[in-house]
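To start, the structure itself, in structure tokens.
The complex appears here without one of its protein chains, the remainder shown in place.
Letters A, B and C mark the chains in the order given here, with residues in each chain numbered from 1 onward.
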Amino acid sequence: MLQRRIPLLITFLTGVIIVITFFIPHPPFGKLQDDALVWYSIILGFSMLIGVDSLLRFHYRRIARREKGFGFSFVFYAGFLACFITGIISEIKFGDAFAEGTSFRYLYDYILVPLQSTMFALLAFFVASASYRAFRARNFIATLLLITAVIVMLGRIPIGAKIPGITPLTDWILNYLQLGPARGIRIGIALGAISMSLRLILGIERTYLS
Amino acid sequence: MMILLILSLSVKAFDTPNDGGGSITIEVVGLNGDLKNGYVYRNSMEDTTFELRGLISRTSYKYVDDGAENGKEYLYKVELEFDDTTLTLFTGPVSAKAQWYDPTRTSVLIFLIIFSGFVLWFIQLARKNPEGLFIRKIPALDAIDEAVGRSTEMGKPTFFIHGLSGITDAGTLAALTILRRVSSKVAEYETPLIVTNYDPIVMAASSETVKQAYAEVGKIDNFNEKNIVYLTYEQFGYTAGVDGLMIRENPGAVFLQGYFYAESLILAETGHSVGAIQIAGTTAATQLPFFIAACDYVLIGEETLAASSYIGREPVMLGSVKGSDYGKLFIMIFIGIGVIFATIATILNIKGNSILMNAFNTFMGWL
Amino acid sequence: MMEVIGIWIACGLTIAILSFLYGDNPIYKFAEHLYVGYSAAYWLIYIWHFEIKQMVVQPIAGRQPGAIWLIIPLFFGLLMLTRWFPRIAWVSRWSIAFTVGIGSGLVLTGGVQGFIIPQVKATLLSLWTGNVWESINNFIIIFGVLTTLLYFFFSREHKGILGAGANIGIVFIMIAMGASFGYTVMARISLLIGRLSFLWDSILRLIRFF
Partner (left out) sequence: MIWEKLTKIDRRYIFLFIGIVVLLPIVFNLKVSVKISDEVLSAYKEIDNLPKGSAVMISIDYDAASMPELQPMLKAILRHCFKKELKVILINFWPLGVPIGAQGLEEVAREFNKTYGVDYINLGYRPGDVAVMLRMGIDIKKVFYTDLSGRPLDSLPIMNNIKNYDDIGILVGLEAGAMGDAWIQYVGTRFKQKIILGVTAVMAAEQYPYLQAGQIVGLIGGLKGAAEYETLVNIPGTGLVGMASQTYAHLTIIFFIIIGNISYFVLRRKGKKK
């Protein structure tokens, strides 16, 4: 009862209220959708404590048991503490850890930014290796994939403009040919998501509960 | 010229429509770009003073006064400054009120009723008559058992990698259904399963899902909460962490499910480099091409969302899929009729008859 | 001086992540563990600063009207913490159910208003516009949307007209996939350009410094 029925009821009520208030501008309903987003992020904040705690324990265990590569768990702790401590200090000292000039920002600029953008940049290499492997004219559909990809790739660089027809063809593919399927896929996803939401509200879909 | 302009000017004050109240809109009608400044003053009908509220917008010729009290009457005075003259106009009394229904959203309401109607109707039908419901083949979902099986034969763990969306995203909930299937297979074969999480709420839900699956096949003792890993709520930190785990744990099967952003290809290429069978599914239309290029099986968009019905094959679920298909059919027919209407309207319009065209445009405006 | 040290660190981390291309190695492991640790703490500070502090603490401390409603997310947030106690961990399902309810409600209304209606509306094109090419392009868009939607019919076997339509749909889908892939290559390369420019500029700066 408490474990299954109540959660289903909570989902039902919350979902229905959110949907109904969408059509009612009158206070206090009009703002409810916006408020709900804020509420969601507050709950997310609490859950993050659980998540981070499990991560800290994971590395603590590795060190305690001297598991293979446990030395790197010290690096993990160093990174965690460096950020956490500078964050707390900057928050107390300046009231805003994210302001320019705090030690927290210094670490952000010189540790997080390069890590983040280099990780992202790895994609340039993976895009090359994936296209080398995947774009083979194995059958009709694979050939289509390959041909459109190559045409658009050429059309996006200035040299493509020198091959007659490539630029207009690329523009035509992007503006018309791919527009229909792109729209169809998205309408499909939206419909699927709506149908899924209905199932959730009705309590038919309850993977995580039973 | 100037006199003509001024004679044609008027000012309107009305309750701002379709809102939560507390707001009155003042609109100057008949202006066309010569306005230098337009000041709006308000009198609360309690004394004779007019208080400056703000300026008329020079692009929309409107001012929205949000400081009105609901139900209280106000008078407004508008001073319009032109290059060579100033004009003062009065309007009111007017009061603000909150509306109980937003008619601009009627089309949303109608669509929701029709679509939910189909889904509910077919769920009801399925309850009464559970036989004969069909769902087309989705190869990527059939491959789940094979992938876990092969991973077991090779003595390698199975990886389930969640995307970056939270629990509020339909794609994440679909991912959880697939996780449910994967974990019951894994529990049955007694191979290790590692679930990586980006979002802590999803982690909690994953943990519940996997635990339930293990309990169902009677292997609850084999369930290890520590294998439901939380990494970090940072896109590429998560990617770096998952990549590292994959390279070191060397999985035989990798499931990439949920909403992904750019990291999709980094993860899929790393999974491929360790030789795992990869089954991906996402509602992120932008990332589908990369999964198609780098993975063995891909659930395309809506296929992901149909997964729970496909796997469970429960009549009510299949009924909802059927209802949703009818919703899709409704949209297609709607598009079809709309296109025919638009075509006829355009042809008539070219020939000089604009009645249908105007009707069409009115309809589009309402929609 | 701090900036020079920062650039050294950033360069080092950039190279450490790039080394992953060669294969797993201790330098990458170092960067990876630092990254996970650092960013986990970063989001704790982030959530505190931007969500808990600004959306919970300040409204309550400032006795803002409506702050009383924050009791709802706080209640469900606290329930989430029951995950620390395995025997009552199931209570956290209530919070999960609440967030699922919020999500379903938002998807139902947002999906229709924000996506389905505008996209369907944009597809209501005329098949004859007075211009042959424009008319053909309109037809292609409409045809692409409809056949793609046919591919996403699940409750009937893809045979006969439905089968033919769905097959055309998958052809359109693959063209869209190829176009999107080809178009994306550019972005991925841009990221690498950004990173390599940074490395090159930093090298020049460091050379000048010494």
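In this section, a residue touches a chain if its C-beta (ideal position, glycine included) is under 8 Å from a C-beta of that chain, and two chains touch if they have at least 3 such contacts.
All values reported here derive from a predicted model rather than from experimental measurement.
Novice: Of the chains you can see, which ones touch the chain that is left out?
Specialist: Taken over the complete structure, the missing chain's partners among displayed chains are A, B, C.
Novice: Per the definition of touch given earlier, which of A:24, A:75, A:169 or A:182 contacts the omitted chain?
Specialist: Answering carefully, the residue with contact to the hidden chain is A:182.
Novice: Of the listed residues C:21, C:136, C:164 or C:206, which contacts the missing chain in the full complex?
Specialist: C:21
Novice: Taking the full complex into account, find the residue in C:30, C:46, C:76 or C:98 that is in contact with the omitted chain.
Specialist: The missing chain is touched by C:46.
Novice: So that we can see where the missing chain sits, which residues of chain C does it touch?
Specialist: On the side of chain C, residues 21-22, 46, 50-51, 54-55, 110, 113-115, 118-119, 121-122, 141, 176, 179-180, 183-197, 200 touch the unshown chain.
Novice: Identify the residues of chain A touching the omitted chain, counting contacts across the whole complex.
Specialist: 34, 37-38, 98, 100, 105, 108, 112-113, 116-117, 120, 124-125, 127-129, 131-133, 135-138, 146, 150, 153-154, 156-159, 161, 167, 171, 174-175, 178-179, 182-183, 186
Novice: Which chain B residues touch the hidden chain?
Specialist: Counting only chain B, the missing chain is touched by 23, 54-55, 57-60, 62-64, 66, 235-236, 261-262, 273, 285-286.
In this text, only the chains that are shown with their structure count from here on.
Novice: Any chains in contact with both chain A and chain C?
Specialist: Looking at chain C and chain A together, the chains touching each of them are B.
Novice: Mind checking the centre-to-centre distance between chain A and chain C? Centres are C-alpha means, answer in whole Å.
Specialist: Centre separation, chain A to chain C: 3 Å.
Novice: Measuring from the mean C-alpha position of chain A to the mean C-alpha position of chain B, what distance in angstrom results?
Specialist: 14
Novice: Mind pulling the residue numbers of chain A that touch at least two other chains?
Specialist: Residues 19, 22, 40, 43-44, 47-50, 52, 55, 69, 112, 115, 119-120, 122-123, 126-127, 131, 145, 182, 185-188, 191-194, 196-198, 200, 208-209 of chain A each touch two or more of the other chains.
Novice: If you look at chain C, which of its residues touch at least two other chains?
Specialist: Residues 17, 20, 29, 31-33, 35-36, 38-40, 42-43, 80, 83, 90, 93, 95-96, 99-100, 102-103, 106-109, 112, 116, 120, 123, 142, 145-146, 149, 152, 173, 177-178, 180-181, 184.
Novice: Considering the complex alone, what residue numbers of chain C touch chain A?
Specialist: Chain C residues touching chain A: 2, 5-7, 9-11, 13-14, 17-18, 20-21, 29-45, 47-49, 51-52, 55-56, 66, 69-70, 72-74, 76-78, 80-81, 83-84, 90, 93-109, 111-112, 115-116, 119-120, 122-123, 137, 140-149, 151-152, 169-186, 188-189, 191-192, 194-195, 198.
Novice: Okay, in this complex, where on chain A does chain B touch?
Specialist: So the residues of chain A touching chain B come out as 19, 22-27, 30-31, 40, 43-44, 47-52, 54-55, 58, 61, 69, 112, 115-116, 119-120, 122-123, 126-127, 129-131, 133-135, 145, 182, 185-189, 191-200, 202, 204-205, 207-210.
Novice: Which of the residues in chain B come into contact with chain C in the complex?
Specialist: 105, 107-108, 111-112, 115, 133-136, 166-170, 173, 201, 204-205, 207-208, 231-234, 236-237, 240-241, 243-244, 247-248, 286, 288-290, 292-293, 300-303, 306, 309-310, 318, 321-322, 324-325, 328, 331-332, 334-336, 338-339, 341-343, 345-347, 350, 364, 367
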